[in-house]
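Only one protein chain is missing; all other protein chains are in place.
Chain nomenclature is as follows: A and B, assigned in order of appearance, with residue numbering initiated at 1 for each chain independently.
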Amino acid sequence: MIKILPTDALFILMTLSFIFLGIAYRHDPSLQRIYQRIKYDPWALWASLTFSIFWLIALLDSIHWIHLSTPNGMVSLLDVILQPLSQVVEKSYSAPFAQVTFMPVMQHLPNGTWSSIQVPLLIDKGLAPRWLLWFTEWLAGVGVSTILLAWVIGYVSQPRGCAWRIHLSRLLRGDYSLPWRSLYLTSLCFCMMLWTIIVYGAHVHIFGTDKIGNDILVQVIKSIRTAMILGMVTSLVTMPIALILGALAGLLGGWVDDVIYYIYTTLSSIPGILLIAASVLSLQIYWYNHPLGAATPMARADLRLLALCIILGLTSWTQLCRVLRAQTLKLREQDYILASRVQGVGTWGILSRHIMPNLLPILLMSLVLDFSGLVLAEAVLTYVGVGVDPLTPSFGNLIDGARVQMAQTPVVWWPLSATFMVMLLLVFAVNMLADSVQQALNPRAPH
Amino acid sequence: MTRHILKRVLSAIPLLVGINLITLLLFFAVNTPEAIARAHLGNKHITEEQVHVWLVSHDYQYPLFYNANASGLGAITQTLWWHKAMPLFIFHFGMSDNGSDIDTDIKTRMWPSLALAIPLLLIGVITNIVFSMFLLIFRYQLVDKIGNIFCVLAMSISPLFYIMVGQYLVARTWLWLPVSGYVGGIDAWHFVLLPVIVGVAGGIGVGTRWYRSLLLEEVHQDYVRTARAKGQTEWQVLWRQVLPNALLPILTGIVVIIPSLFLGSLILESFFGIPGLGNYMLEAIQQQDYAIVRSMVFLGSVLYIVGLILTDIAYAIVDPRVRLGS
Partner (left out) sequence: MWIFLQSTNNQGNRARTLWYYPLLFSFCLCLTACSGRSPNDPHLNWHANDNVFFSSFATSPKTLDPSRAYNDDEIVFLAQVVEPPLQYSYWRKPYRLEPQSVTALPSVVYEDARHQPLPSDASPEQIAYSVYTLHFRGDLRYQPHPAFAMNPDGSFAKENLDPHRLATLSTPMQMPKLATRQVTAADYAYAIKRLASPSVSSPIYSLMAHYIVGLSALRQTLAKAYHPHQFLDLRAFPLSGVKVLDAQTLQIELKGNYPQFPYWLSMTFFVPIPWEVDKFYANPMVAKQNISFDTYPVGSGPYYIAENNPNQQIVLRKNPYYHDDFFPALPETMAPNLRALSGKRMPFIDTVVYSREAEALPRWQKFLQGYYDSAGVGGDLFNQAIRIAANGHTLLAPELYAKHMRLQVQVLPSVFYLGFNMQDPLVGGTSAKNRALRHAIGILLNSEDFNELFLNGQGIPAQGPIPIGIVGAQSGCHGMDPYRYRCVQGQPQRLTLADAKAWLVRAGYPGGIDPKTKQVLRLRFSTAMGLSPDERSTLDWLRQQFAHLGIALDVEVLQPSRFEELMRQGHAELFFWGWQADYPDPENFLMLLYSRNKMIPYGGENTCNYDNPRYDSLFKQMRLLPNNATRAQLIDTLVSISQQDAPAIWLFYPRSYRILQPWVGPVISQGIANNTLKYVSLNPSMRQTLQRAWNKPTIWPLLITLGGMILAVFMACYAYRRRQQKRPGQGS
């Protein structure tokens, strides 16, 4: 039975609306500029590809159905895919690619002394590691993908009537305007990662395990959804408020402008983290007094995530509103708007016909620009104790846990490192994408 | 000029009223004072009477806005609004929920916060400007592009990583500095140095890019071209022409982060055990001490508004258009 959590619904909705808007506005000049940018800039291409893969993972993790025998009461498509990795639960910590537990167990020897031994891990059933075999498997997989990818990309990119030999040397030199080489290398990297997980994941814990023996890789992958939802759904809250208030203030002026200006100036005068913390605190009490009928812990955690998105959205729309208002003020004086006003088009007509479409690039830019900040903010807020539910897999919770692990002797470094790598990959890709979008939409931006 | 400043100061008053209202509603509209009282009296042997006594001794026994039981002016003055929100305007924060005096707490905790925040701000700004200048010299070249990508990489790392790795290496593995703690006076540098280094390192990515884009706008101006034509070296052009002209936007950027002088180093203070205002706020959140959180929200906002006004005044002093226009 499919179970749609609120954030699932919003995330899927967001995905669909993006696809729809992308198609509907495909001739929009600003979207065209972004598209061109991504097509011709290797970094932008890399970033958008990486981001799409993260998006796909989050999407897979957003399709849930009821499955009562699991602790959460439901599973997602991603859980099923990751099942081979997550099903083996070790006793406690184990290092990446390790064969034995991390913590030695003390044993009393017959001669009266103590010795510490490390117990073999459960994942490969105590068998001896066959590194050579595994590596051969991996190499084979990667080799096949290399050739397959090369063929596909070579085929797609071949201009009509161009001989294969010439085409190939052109490709290698990077003579085409499209960054095929970058596309190829990026996809190859992902293939290698995928094969690593497929081949090695069956025999070892690639990123090790945590204190209760759960695979870190699974937890890191599961955290992606939380980050994506926070980045996306928050914007979903921010945008309508900022758009409506900003456009109204700019267009109408007068007392409406004054009131809206007053509201957002007041709100933006309160330091963000304080406002968020205070709101989360108040909300927790409210929930306490008005318990929700949420059946499963998963659903409760999800509501908390949604609430965090809404609070983040409600406390961070002011910046966007300010920009939109300024832009509307500029647009208002444009000739064609004055003309339609003379023709008797009403306020809503002007808003929907002329103002809103022109504000779209700014909205898009703010979405991408705010994304990385929100992902990073989640970690900090969770550390402060006003973030996501402790049971939600998230980067913040992983980092919070790593604090203890970093203080161990010998140090348990892998959970933090794994989180670091995946988080860096995501945020870096988004930041590079934001850079490209910004340059595409705002050529005057100094670069 | 004076009129302009006066106007700015007066325009801050409705803002403060709004903030005050927001904080009051945020805390008392969703949560009854009784709940606070019970939370603070502990869990052993509590009676209704004790709750009432606690409420009275903490001035929480009133309704929110209007006291129907009181007569005359009392209907307004014997309310939570009058007792809890009004005194904030004269910076009288009253008593925290656990009984200590918030004014005194803020006074004592201000200094560790400043000891951390001021060096962090100054060293951070200088480092970022130097780095961005360096990138600007090589602008649009490979060095610049690589530098830019490194900046994006640096800003893609959660600040928590910088702190945890910095603490692990410097304090735990290499034993250079104390792990955490604080001592007042001149010795404070022992404890402040590591957070400052970590904080500056964490801010380099964002800061360098920010200053680079600010300075780049100036680089394209005519006067720069003139200076360059006069035979000044690139370095001289940047330091003598570009930087002074970009000072205003730089100043704006700095003043806007003034509240973070007190609160922005929240995480740093907590990780390194510095008993400043950020830590105070964090503990208050964990202990659900509404009186403190409310005071800090108000204080943070006031500082921000003061910062804005100061920027405005700086603009007015420096920019002839504002000066003449008013």
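Couple of notes before you dig in:
Assume a contact is a pair of C-beta atoms (placed from the backbone, for glycine too) under 8 Å apart; a residue touches a chain by one contact, two chains touch by 3 or more.
Since we're looking at a predicted model, the values are computed, not measured.
Here the missing chain is touched by one residue of A:D79, A:D370 or A:D389, and it is A:D389. When the full complex is taken into account, the listed residue touching the unshown chain is B:W239, out of B:F65, B:W239 or B:Y315. Listed for subunit A, the residues touching the missing chain in the whole complex are 68-71, 73, 92, 103-108, 114, 116, 210-212, 214, 284-285, 288, 291, 295-297, 300, 385, 389-391, 397, 400-404, 406-409. Seen across the whole complex, the unshown chain contacts subunit B at 35, 38-47, 49-50, 53-54, 56-57, 98-101, 103-105, 108-109, 123, 126-127, 130, 134, 137-140, 143, 169, 171-183, 187, 189-191, 193, 197, 219-220, 224-225, 228-229, 231, 233-236, 239-240, 243-245, 247, 270-271, 273, 275, 279-280, 283, 288, 318, 320.
Please note the rule applied: only the chains that are shown with their structure count from here on.
Centroid to centroid, with C-alpha atoms defining each point, subunit A and subunit B lie 28 Å apart. Those residues of subunit B lying in contact with subunit A across their complex are 14-15, 18-19, 22-23, 26-27, 30-31, 35, 149, 152-153, 155-161, 164, 168, 172, 212-213, 216-217, 259-260, 263-264, 266-267, 281-282, 285-286, 288, 290, 293-294, 296-297, 300-301, 304-305, 308. Subunit A makes touch with subunit B in their complex at residues 43, 262-263, 265-267, 269-271, 273-275, 277-279, 281-283, 285-286, 372, 376, 379-380, 383-386, 395, 399, 402-403, 406-407, 411, 416, 420, 423-424, 427-428, 430-432, 435, 445-446.
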